[in-house]
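Please find one structure pasted underneath; my questions will follow.
What you see is the complex with one protein chain gone and the rest in place.
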Amino acid sequence: MNIRLLWRERVLIGLLISSGVVLALLSDVFLTPANLLRATRYAAEIGLVALPMTMIIISRGIDLSVASNMALSAMAMGLLWQRGLPIWPAVAIGVVTGTLAGWLNGWVIARVRVPAIVVTLATLAVYRGIATGLSGGTGILGFPESFLALGAGTVAGIPVQTVIWIAGIVIAAVFLTRTTNGRYIYGIGHNETALRFSGIAVDRIVLGLYTASGFVAALAGMIYAARVGTAKSNAAAGYELSIITAVVLGGTSLAGGEGTLVGTVLGVLILTILQNGLTLARVPAAMQDVLIGTVLLAAVLTYRERPMRKEVSAQSTSQPAPRRAAGRAMSDPENTLAAGEERRKP
Amino acid sequence: MRERGRELTIVAALAMLSGYLSLTQANFRDAFTISTILTNAAYVAVVGIGMTIVIVAGQIDISVGSMLAVCALITGTLARAGVPMPLVVLASLLLGLGMGALNGALVAYLRVPSIIVTLATLTVLRGAIVWWTKGYWVMPLPPGWKVLGTTHLLGLPLPVWIGWAAVLAASILLAHTVFGREIYAAGSHPQAAQLNGIDTARVTFWVFALNGLLVGLATMLHVTRFSMVQTQEGLGLEFLVITAVVVGGTNIFGGSGTVMGTYLGVLLLTVTSSALTFLGISATWDQAIRGAFILVAVTADIVRTGQWRQPVGWA
Amino acid sequence: MRYRQAFALTLTLALLMGLAGPGQAQKALKIFMIPKFTGAAYFAATEKGAKDAVAELKGRGVAIDFLYTGPSVANTDEEIRMIDDLVAQKPDAIIISANDAEALVPVAKKAKAAGIKVITYDADVADPTARHWFVNQGTFTLVGAALVDVVAEQAGKNARFAVVSADPGAFNQNSWIAAMKDRVAKKYPAMKLVDIRYGLDKPAESFSVAQDLINKYRGQLDAIIAPTSVALPKVAEAAEQAGLAGKIVVTGLSTPNDMREFVKKGTVKTVVLWNPVDLGYLAIYVAHATITGALKEGMAKQSVQAGRLGTREATAQLNDITAKGPLTLRNVILLGAPFRFTKENIDRFNF
């Protein structure tokens, strides 16, 4: 876990700098501190949620329900506040709601072992659906200034949510690269079974990851509500795709085990400055979509050429890694009884 | 025998839901209601066939909605320019095939993960549509346009029959042809497939191309029912179709799944959606109920089959 | 294989360069117009009107750097972000159609605080102090009443009708529905709104929801109102395919171009709408008058000279009905009463 940058991270830095230069040429406003700082307000929400998402994807999982969870927890907060609860207790309960929603994802994934993509595809609908149902679709507004500062205020000239994001990046990076659980997350992504056979509580870590994802999504939901000054069930619609795009652009492999937070942060920044700079350069939104899709493809194409540790590349030259190990012992009758173990099929 | 558990579960759920609706809602058991449900399911099912094949092969395609919109708008434009309908249909198929082949080439030969490729094409194609049409719908369309979509045969519209034929043909393709079996092999264990001389890259390429072709077909079944082509066509289609495939019992990680399961999944989702209207369930709770329904269905199936002892992870 | 990386970067750079917009004009007034989304003929019509006005003003020696841009699909977050980005360019005025009345308040306020004249059109923001003027195409009350009146005229005063709306959270939609309910309560007590369903502004969903309604209430439904342009043609289509064309009243909000065929066939006898070209046209004049100081917030008895439209009165207060109950609109410029497009007059309009 060195500070040394990976190949793909260098590609991203190159991309960030070169697009920065081009955008600065296209718009005189782009390269001003005020503009860039302002842009980070938008980066912060996506960037925060992308932190646990990176870890989840490293562990070979995915959480598609984050944006819905943002809406749900903001809605819970808004409804309680509307019914007379003071704002900060309401925020606390909202965050707890999101954390519980994340925990529920984790519980079904880790304990019932429904694939994460299926669980969170369903809760994507469920969480937003509950938010819509509870509110009847109408927004709640009129929050006190103290709360709105979370989304619109500044600390020493830097937007509040950017400060929170930076703190989140530091905490997440330290966690992922320096702690035992961070190490285990990579291990789970590479070979969950080996971790189980090393006496590591894989289920608990997975549960923790999705719970953390719920917590951070709830936090981002609060920031979102504070920024737009309203709690609404259609809040942050479609954010999950932006978040996953940023993580993937950052070089995290959906096959698990590979990925860094540096990459994710760079991915978020690139998407942010592209959107910001292209809008300033008066490029129509439809064309921005085309361009961002192309950048994503082009970047991921260059990753394939990255010099990797030798044997890993030797294994993965031909095809994506086997999604499921297929070994004889898997069907060994003894193994079918092993809890938490490799019986793949009905 | 191949396992039919999930199919039976869905048939039971469908029977219960439709049975209840038929008993309580006289208008539900009406032939026209059933015909509309089948028709609305037909094009989703055809996209679902392609998606099933892609997922069985161990891949995913989330660009289907955007591809459908592209096919719809371009064929509409062609029809307006006076191109005869048979050629328009052919154009839709070829256009779908071409876009699918592009996805396929990027996945199979440039080896970019399919979710990334199709995420990119989803965005790029949708952006291109708005850029090109500036939001103007394609209309008016010539009189021949709606022939395919609205002609009835034995009381059912043509799209239903074509959809059934496609389900049947795809079932045969998957179950009984060499190419079909190679798709399962490639999705089940790609390395072993290569060792057995299966050109997995070729299979992957053609799977995406076929999916594109089916989207082209689905486009024709869908938009020829209407007298205009709207730019918003296909929005969110990928979500609906992937849900149907998963509900239909196809393993999201590849290697197993049936087209029949997917068809039943599509029917179940279509009937559920109509049921909300028929039962007068508040539309604001719509999404929550549908989501919970999927979660419960899939979880129950996994618990039922003991699959829940699988390792965690999705890919 | 570094060349591959170099290639990717070069490609990206080339694309970026190629896409650069035209250089900003010098010393012109900067007016930015941000619709809900650019992918709709309705908004394209407002753009057309706006450009007409810009050209007229130019003819009178007022140089305007005009930009029409917005999200590619209806997306609140993208719209907020775009407005925020565009405000950084310090335009003289921005003209916004809000995807979300509430969520756009902060960004509108921010623009206003930065000294930019903020005009809303088509869809207002929830807080009138967040903008200078709202160019109103016709109040919810007027539009809702017009729709219900069409149903009453064509299906009778005890008609049973349903609504196919867009999204349960759409403020405009909900407000029109509220206004419809109000009209029914006040003028047609025997009429009944039996069901409200949502097509999420997706064509296929709108179509199947319309079919479900028709199938469920077979013979017991006299009319369907679709106050959204995506759903209206699909509702008409559903009625035709159920063999109910002309037997069930279909009406709603849409443009003459989009509905021309249905109106000519008679499936839809009346489409209600204002003139979006005029709406965009008026918005530019209002923006210009606000910049020059001809229009001042809060002052009673003002008016704006709007070229070919003549004079429009600026109203300090206007009562309306919304999804959240009665509301007094402040600082409004009303385009006029909603217009009914029928077989007789539809060919006179091209938008």
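When the chains are written out, they are named A, B and C in that same order, and each has its own residue count from 1.
One rule holds in what follows: a residue touches a chain if its C-beta (ideal position, glycine included) is under 8 Å from a C-beta of that chain, and two chains touch if they have at least 3 such contacts.
As a convention for this text, contacts and distances are computed from a predicted model.
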From "NADH-quinone oxidoreductase subunit F", "Heme exporter protein B", "Acyl-CoA dehydrogenase family protein" or "Sugar ABC transporter ATP-binding protein", the hidden chain's UniProt protein name
"Sugar ABC transporter ATP-binding protein"
Displayed chains in contact with the omitted chain are A, B
Please identify which residue in B:L21, B:I198, B:M228 or B:A288 touches the non-displayed chain.
B:I198
Out of A:A101, A:L141, A:A173 or A:L195, which residue would touch the omitted chain in the full complex?
A:L195
Listed residues B:T151, B:T177 or B:S282, member touching the removed chain
B:T177
Tell me, which residues in subunit B touch the chain that this view leaves out?
1-2, 176-182, 184-185, 187-189, 191-198, 251, 255-256
Residues from subunit A at the interface with the omitted partner, ascending:
174, 178-181, 183-184, 186-187, 190-191, 193-201, 257, 309-312, 315, 324-335, 337-341, 344-345
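We adopt the following convention: only the chains that are shown with their structure count from here on.
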Winner on contact count, chain pair A-B
Would you mind checking which chain's C-alpha centre is most distant from the centre of subunit A?
C
Quick one: subunit B and subunit C, Cα centre-to-centre, how many Å?
33
CA centroids of subunit A and subunit C: separation to the nearest Å works out as 34
Indicate the whole-number Å distance between the mean C-alpha point of subunit A and the mean C-alpha point of subunit B.
28
Which residues of subunit C are in contact with two or more other chains?
38-39, 72, 168
On subunit B, where are the residues touching two or more other chains?
126-127, 129-131, 284, 286
Can you name the residues of subunit C that touch subunit B in the complex?
37-44, 72-73, 168, 195-198, 200-204, 207-209, 211-213, 215-218, 230, 233-234, 237, 241-242, 258, 260-262
The answer for subunit A against subunit C in the complex is residues 11, 14-15, 18-19, 22-23, 26-27, 29, 32, 34-35, 38-39, 41-42, 132, 135-139, 141, 148, 151-152, 227-230, 232-239, 275-276, 278-289, 291, 294-295, 298-299, 301-302, 305
So, in the complex, the side of subunit B touching subunit C is made of residues 25, 27-28, 30, 32-33, 36, 40, 126-127, 129-131, 133-137, 139-140, 150, 222, 225-228, 230-237, 270, 273-274, 277-278, 280, 283-284, 286
